[in-house]
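Left out: one protein chain. Kept in place: all the others.
As written, the chains take the letters A and B, and residue 1 is the first residue of each chain.
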Amino acid sequence: MGYEISLLTFMGISIIGSLSLNLITGFCGQVSLGHVAFVGIGAYTASILTKADTPFFVALLAGMLLAGSFGVMVGLASLRVRHDFLAITTMGVNFVFLGVVRQQEWLGGELGVSSIPDPGLGKLGFLALVLGCVILVALLSLQIRRSWMGYVFEAVSGDEDTARMLGLDVSRYKLIAFALGTALAGLSGGLYAHHVRFIFPDSFAFVESITLLAMVVIGGNGSILGVIVASALLSVLPQWFQFIGDYKLLLYGSLLFIVMRFSPGGLAGLAKNIFPKSKKAFALKGNQ
Amino acid sequence: MSLLDIRNISVRFGGVHALEEVSLNLNQGEILGLIGPNGAGKTTMLRVITGVVQPNHGEIDLEGEMLNNLPIHARVRKGLGFAQQLVRPFREMTLAENVALAAGAEQTRHPWRSMFRVERRNALQESLKWLAMVGIENAADSYPNAVPLGYLKRMEVARVLALRPRMLLLDEPLAGLNQVEATAFADILVELKSQGQTILLIEHNLAEVRRICSRLVVLDNGCKLAEGSPETVLKQPSVLEAYIGQGTVHAEN
Partner (left out) sequence: MLYLELFLQGLLQGSIYALIAVGLTLVYGLLRILHVAHAGLYTLGGYFGVLVYNSSGSLMLSGVVAMFGVGILGVIIYRLCYEAILDQPPFVPLIASIGLFIAMEELYRILFGSYGISYANPPLQQMLPLGGMYLREGEWVTILVSIILIGGLAWLSSHTRLGLAWRATVTDPQMAESFGIDPIRVRYFNFFIGSALAGTAGMIVGILNNLVEPTMGSVPSYKALAIIVLGGLGSVRGTLVAALALGVVESFGTIYLGNVLNRDAIAFVFLILVLMVRPQGMFRGI
């Protein structure tokens, strides 16, 4: 039972992480290859604060705020560089984050932060908290997509210059996408740190950014349901089937490649092709 | 009454003068044609008005308010409506959705608040009205890839109109259309003018320009060459000379 609870908690944290990336990359069209850096900022902030006896929820919030603030900085960068340049810049952000964290004594260096305090909610209570957050983040995503903000995001993702010609403050909208997406990444980081109670730099290596991106694009860039399904599957499959464990990366890599090569719309695109009527539930972008 | 005042604009790219002390004003309710041979500086002038190019010298005023330091989206919010030369629809949206996004300008003015604005029906309704005005309401639910270029050009105008701009700034809207389409399109502009719409038209099709414009400004080599009613301006030998120099009289007509 304990194992299943732990697995579900991990799944929920992954879903929050990938939905947060989906806001930036799926909705607003800004490909980020370094999203896990913000998960890391949330995780480090929250765990260092709770180790200094800050209440858990305050620490969680602080992690979100700090991650969001750094996110706005990267958002500012996204105003200067576009497309492929932006993708590489965000990738750089991930490496810089790791480079800094590895060398800082007070962040534990290579050894990371261990014996992070138990938030005191019990295993089930913590799972409930995580699932509650998943629901909130999913609702937020839905609200954004059906609101005018989502409409503008769609335009920005399609053609920024034309969006400006329609009087849309593209820069502000992009910053909002980055602020929200990275703050929620910080949330998933804070939750992650207090779930495993031990973090180190490699928990936030570049390949983890790719894992998050894999969840988003395999689910279908921009599709909320698709992303949830993909993250649930990809986070849990390797743990369930131990024999996959060793080949986890081979599986991720191949899946990423195969999905992009044969169904660039991801699971959502696939579902749309099989059941054309379900278009609304899987509402999808990046694919005609 | 002058709506847009452009005073002494100079633009230099490296050592080249793209525009040299050009002034022009756009009056309420007129169609002003901005013409000239290729490379005369028309497009640069439009870019100065949109804010893509910062002039080295000179001022752009909208009813006495200086626009020089505003980014493009803010200029649009002040009432400048731009239609680009190359049509750029949002390809993931239907024509109606393209127009509705502009029609909902009030919903998107404040980015954070836009998250709490959900109702799109009114904007979609309104978009049909604008599509009808340019005569393509039958294609409202089509995607851009499924309609011909002429439709997209009209959609682009409908999309700008949906912003309820105080003036339309059109960059070669007739380019790529055949003569029948071009005339039909020009007629739409005349119709808009009769409803009080102010229009700045950059155009190569001199026959249509002559037919629909209230007034012309001619640019050549970055300088203002002539200004006045179409009949008088097009009679001036220097204007004809400028076009002959470029060989565009034959090429464009």
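Just so we're on the same page, a contact is a pair of C-beta atoms (placed from the backbone, for glycine too) under 8 Å apart; a residue touches a chain by one contact, two chains touch by 3 or more.
What you see is a predicted model; the values in this text were computed from it and never measured.
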Omitted chain - touching chains that are shown: A
Among A:I41, A:V113, A:L180 or A:V217, residue touching the chain not depicted: A:V217
Residues belonging to chain A that touch the chain removed from view: 25, 31, 77, 80-85, 87-89, 91-93, 95-96, 98-100, 102-103, 206-207, 210, 213-214, 217, 221, 247, 249-250, 252-261, 264, 286
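We take it that only the chains that are shown with their structure count from here on.
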Whole-Å gap between the CA centroids of chain A and chain B: 42
Touching residues (chain side chain B, partner chain A) in the complex: 50, 71-74, 76-77, 82, 84, 88-93, 101-102, 104-105, 107-108, 111-112, 114-118, 120, 143, 145, 159, 163
In the complex, chain A residues that touch chain B: 143-144, 146-149, 151-152, 154-155, 158-159, 161-162, 164-173, 176, 285-286, 288
